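What you see is the complex with one protein chain gone and the rest in place.
Just so it is clear, A and B label the chains in written order, and each chain counts residues from 1 on its own.
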Amino acid sequence: MSAILEVHDLTKDYRLRGGLRRPVLRAVDQVSFTLTEGRTLALVGESGSGKSTIARILARLEKPTAGRVVLRAPDGTQVPGRFYRDYVQMVFQDPFASLNPFHTIAHHIARPLRLHGRARDRAQTALLVDQLLERVSLAEPALARRRPHELSGGQRQRVAIARALAPGARVVVADEPVSMLDVSIRLDVLKLLARLQREENLAVLYITHDLATARHFSDEILVLYRGRVVERGPADEVILAPRHPYTKLLAAASPDPLARGRAEQIGAEDEIDAASAATAYDHYTGRWTGLQAG
Amino acid sequence: MTNLNADLAAPRPRSGRRVLPRWSPKLAIGVGIIVVIGLWGLAGPVLVGDPDAIRDIGLTAPSGSHLLGTTQTGQDVLAQLAYATRGSLSIGVLVGIMATLLSALFGIVGSYVGGLVDEAFSLLSNLMLVIPGLPLVIVISAFVPASARGSWTIAVVLAITGWAGSARVLRAQTLSLRNRDYIQAARVAGEKRWRVIGVELLPNLLPLLASQFVFTVIGAILSETGLSFLGLGAANSATLGTMLNYAQNGFALQRGAWWWFVPPGLIIALFGCGLALVNFSIDEIINPRLRDIPRRERGNRRREPRPAERLDDGAVLDDGAVLDNGAVLTVRHLSVTYRTENPVHAVRDVSLVLRRGEILGLVGESGCGKTTLAYAINRLHRPPAEVTSGSITLHDRDGDDLDVLAFDRDELRAFRWDRLSMVFQGAMNALNPVLTIRAQLDDVLTTHRPAMSRGERHERCAEALRLVGVDPRRLKAYPHELSGGMRQRVMIAMALLLEPQVVLLDEPTTALDVVVQRGILRELLRLRTALGFAVLFITHDLPLMLEVSDRIAVMRDGRIVEEATAEQIAAEPRHPYTRHLLDSFPSLLGERGAFIRAGEDERGEAARPPAAAPDGGIAAEEVR
Partner (left out) sequence: MRYYLRKLAFYAAALWGALTLNFFIPRMMPGNPVDILLAKLQQRGANVGPSARRAYELLLGGNTDESLIHQYFAYLGNMLHGDFGVSVSHYPTPVATVITASLPWTVALVGIATLLAVLVGTGLGMVAGWRRGTWLDALVPATTVLAAVPYFWLALILVAVFATKLGWFPLLGGYDVALSPGWNGAFLSSALRYGVLPALTIVISSAGGWLLGMRNMMVSTLAEDHVLTARAKGLTDRRIMVWYAARNAVLPSVAGFAISLGFIVAGSIVTEQVFSYPGIGSQLLEAVQNDDYALMQGIFLVITVAVLGANLLVDLLYALVDPRVKTTG
C-alpha cells in the first residue's frame, strides 16, 4: 500500500470583489491528507465547507494559495506536472452539465484516450471506447453514437466515470457523484465506483454531504467545516462515535431511515460556537488540536 | 436552473440541444423571403437591362415596358432595383461576416481567457457600444475624400462600429458556458485551450452566433442605406440607399413618383423581416421557452374538465376506506393528463385523504407525478396538463365542503393561500427578486384581507416572521440579501400568513444543507402543533418522511402504490417499490449499506423486482 497523492497544508483564498480593502475569503485552510491506492477517502461537509474547492484544486482547475500536492508514481518517484492528468481525473456532480450536449458519447471518451496516448488510431479508439463503456455497465449497442440528452442521468454519470478512467487514471476525484441522481439509482452508481476501485486498485476521493453513504462507501472520513478539517478517522468511528461538536451536529441532523420519530427529539442547536470550530479531533492519534489546546 | 415546473414539463420529449431550428411556418416564410430576395439580387441584374441607360421618358408610371416605371432621367427602376439589391445585400453580408468575426474575437476569446484580457476587451466593447455609431461613421466618411470611399472602406467602417453589441451578448453567454462542467471536464481531460474554445465551446454558441450574424446583417444594410441616402456611401456604388438618395434629389416625393421610392424601402423591410423571422426560430433553440404554444380556442380553454364521476360527500371510497370525519382535504380518483401528441398520464386515479393537523408524506422519484398532483390540487397546472377525472374537496373549518374543481376564477383566487398555501422547492427562485420581503408578504394580505389597515398588515407580517424565527427587521430586505435557509423560512412565514388549513410543501428543504433543513423542519413541526394545519409533504427523501410524517403515500408512474402509517412503511413495506426505495438509503448508524463497500455487484439490480425499473425506465427518469 503506497501513498500516491499527498496533499500538504492546502490553502485557498478568494478575493471578494468589494470595497477598497478587498476582503479575503479563506475557502480552504491548511488541509492535509493522503490518497492511497485501493482506498477511499471521504471529504464530508456542507456547502461552503470548501470540499468542492479541494476537488477543483486536485483536478488542477484552480491553483492553491498555499500548500503542495505531490503525486507519486507506483515506484515512489514524484510525477512531473505535465503527466499529472494521466493519473488524476475527476467525476463531476451534475451529469446533465458535465457532458457536452453537442458531442456524442464516443467523443467524450475518445478524446481523453487520444490525449493521453492510450489509443493511436481510429479502430483502436473505437475498441477502447466500447471496452470502457462495458466496464461501466453500458454495453448497449450504438450507445456510443448517441448524444447526452438521449441518456438518463444514471447512464450519463456512468459515461462520466468512463471518461475519468479513459486516461488510465490512478486517482479519481468524485465530487458529489450521486447527489443529482434519482435515489433509486444512487447506490448502483456508488457500487459501480466501488467495483472499479477494487478491480483497478484506484485511489478515490469521495466528496459528499451525505454522511450515510460516506460511512458505507469509504474507508476514511475527513469532516470539513468552513475550510478546516475538524475531525478525521476511520469511517465507522467518525460516524458512530463522533467527537467534534460539528460532526455530532451533522450526524444528528442527517435523516436516518431507521430513526423514526427522531425529529422532535433533536436539540435546538443550529450552530457550533467559534471556539470549538477552531479545534479538530484526530481518531488516529486520539488527540485534539487547535486553539483549544493553545 | 432547477425549476419548479420540472415535473409539469416531464412529458415533453427530451429534445435536448438542437442544432438546426425546428421547421415552422414562421421559419418557412422567413427563409422564403430571404431566398427570393437573395436570388433577385444574384440573378436579377442578368435579367434586366442596363440600369444607367437614359431615355427621354422621365418619371413614367409603371407600364408594360417598364414594370416599375422610370426615374426622372428615364432609367428603368426595375433594372436599378436589381443592381441596388445586389449592392445592398453584398455589403450587408460582408459587414455581417466581418463584424461577427470581430465580436467573436472580443466576446468569446476575451471572456474565455478571462482576467485582464477580458476586462480590456469588455471595456472596449462597452465603450464602442455607448459611442453613437452612425454619427461616428458620418464623421469618418466625411473625412475620407469621396474618391477614396470604396465599398470596402464603407464596409470596414460599418464593421468597426457595428460589432460591439454582439460582442457583449456573446461574452455574457460565454461567461455562463465556460463554467459549465463539460468545459471544466474537457480541461481536466487535458484539452488544449484553443480546442476547448473551438471544439467544446463554440458549437454550443453557434445558435447565438447565427442570431447575432443575422442582427449585424440587418444593421449593416440599414446603416449603409442611411449613409448612401445621405450621399455619404461608397463612390460609384449602387445600393438601395443610393437609389433612395436619387429619388429624394429627383423630387420623387413631391412629384408623386411612388414607384421610384417605395420599392427600395420595401425590399429592405421585407429582407429584414425575413431575417427576423429566421431569427425567431434560432431564438427558440437558444431559449426553448419561446417556442410557440398551440393556439387554443378561448371557449375551449375556459371549459373546466368535469369529473367523470362524482361521489356524494361521505360516500365510501372504492377501496373501502370510510371517509374520515377529520379529513380536511379529499382527493378522489384524480387523473391528470398532458394532452400532447403522445398523451402522458402523469397522475392516474389517485385517491388521498389528508386529515386535519396531520403530516402526509408523498414520496416518489422525479417524474412520478407527485408535483403534478400537488399542482392539480391547487389547480396550478397549465395546459397541456388537464384534470381528466376525479374530484378535489376541501372540508372547510366551518363545515362547508368546497369543490375545488368547480371554482370559477375569482373563487379559485380567494381559495388559494387562504385555505391552502404552498412552499416550493427553490426559495431562491420562489421569491420575487425585485420586491422586498415586506411587499411580498403584504400583497397576500391586501389581496385576501382588504379590510386590514396598513398598520395591522405590518404587524401581521412582522408576527409571521417572528413565528419562523426571522428578525422582523428583515422585512426591508430583498431576497438576495438572505441566506437560502432564511429565504425558505420567509416562504413558510408567507404560507402561514393567512392561517391556512392545508400547507403543501414541495421538496421544501431539498436544496438546503442538512443542519439548516433540520432547523426548518423543527420549526414546521412546532408550528403544526401550535396552529393545527395539515401538511402534504412532497419529497423524494423517504428517510426524512419516516422521521417526520404521520402517514406516507408512495407514488410511482402516476399511481399511489402504497399508503400506510410511517411505522408500517418502515417496519413492513408491502409494495416491492417501497422496499426498493427503502433499500436505496443506507442507514447512517445501522449496518444497512455495508454492501456498498462489501462488494456486492451493482448488477444485482437484475435481481430487483421488475416493478423497480433500473435507471432509464420512466419511473427513474430524472427530469430537469
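One rule holds for everything that comes next: contacts are C-beta pairs under 8 Å (C-beta built on N, C-alpha and C of every residue); 3 or more make two chains touch, one makes a residue touch a chain.
The structure displayed is predicted, hence computed values, not measured ones.
Undergrad: The chain left out touches which of the shown chains?
TA: Contacts of the omitted chain with visible chains: B.
Undergrad: Which listed residue (B:90, B:447, B:510 or B:568) would be found touching the missing chain in the intact complex?
TA: In the full complex, the listed residue that touches the missing chain is B:447.
Undergrad: Please pick, from B:65, B:236 or B:287, the residue that touches the omitted chain in the full complex.
TA: B:287
Undergrad: For the chain that's not shown, point to the residue among B:276, B:406, B:452 or B:589 touching it.
TA: Residue touching the absent chain, from the options given: B:276.
Undergrad: Determine which one of B:61, B:101 or B:414 touches the chain that has been left out.
TA: Of all options in B:61, B:101 or B:414, contact with the hidden chain holds for B:414.
Undergrad: Among B:77, B:209 or B:422, which residue is in touch with the absent chain?
TA: B:422
Undergrad: If I consider the whole complex, including the chain that's not displayed, which of B:97, B:117, B:138 or B:202 touches that chain?
TA: The single option touching the absent chain is B:138.
Undergrad: Mind listing the chain B residues that contact the chain we can't see here?
TA: 3-5, 26, 29, 123, 126-127, 129-136, 138-145, 148, 165, 218-219, 222-223, 225-226, 229-232, 244, 248, 253-254, 256, 258, 261-262, 264-265, 268-273, 275-277, 280, 283, 287, 289-290, 292-296, 298, 378, 380, 412-418, 421-422, 424, 426, 429-436, 439, 443-444, 447-448, 478, 480-481, 491, 494
The criterion applied here is as follows: only the chains that are shown with their structure count from here on.
Undergrad: In the complex of these two chains, what residues of chain B are touching chain A?
TA: 14-17, 19, 180-191, 200, 203-204, 365-366, 513-519, 521-522, 525, 540-544, 546-548, 566-567, 570, 580-590, 592-597, 599-605, 612, 614-616, 619-622, 624
Undergrad: Which residues of chain A touch chain B in the complex?
TA: Listed in rising order, the residues are 46-47, 56, 59-61, 85, 89-90, 92-94, 96-103, 108, 111-112, 115-116, 137, 147-155, 160, 163, 166-167, 180-192, 194-195, 198, 209, 211-213, 215-219, 239-240, 249-264, 266, 268, 270.
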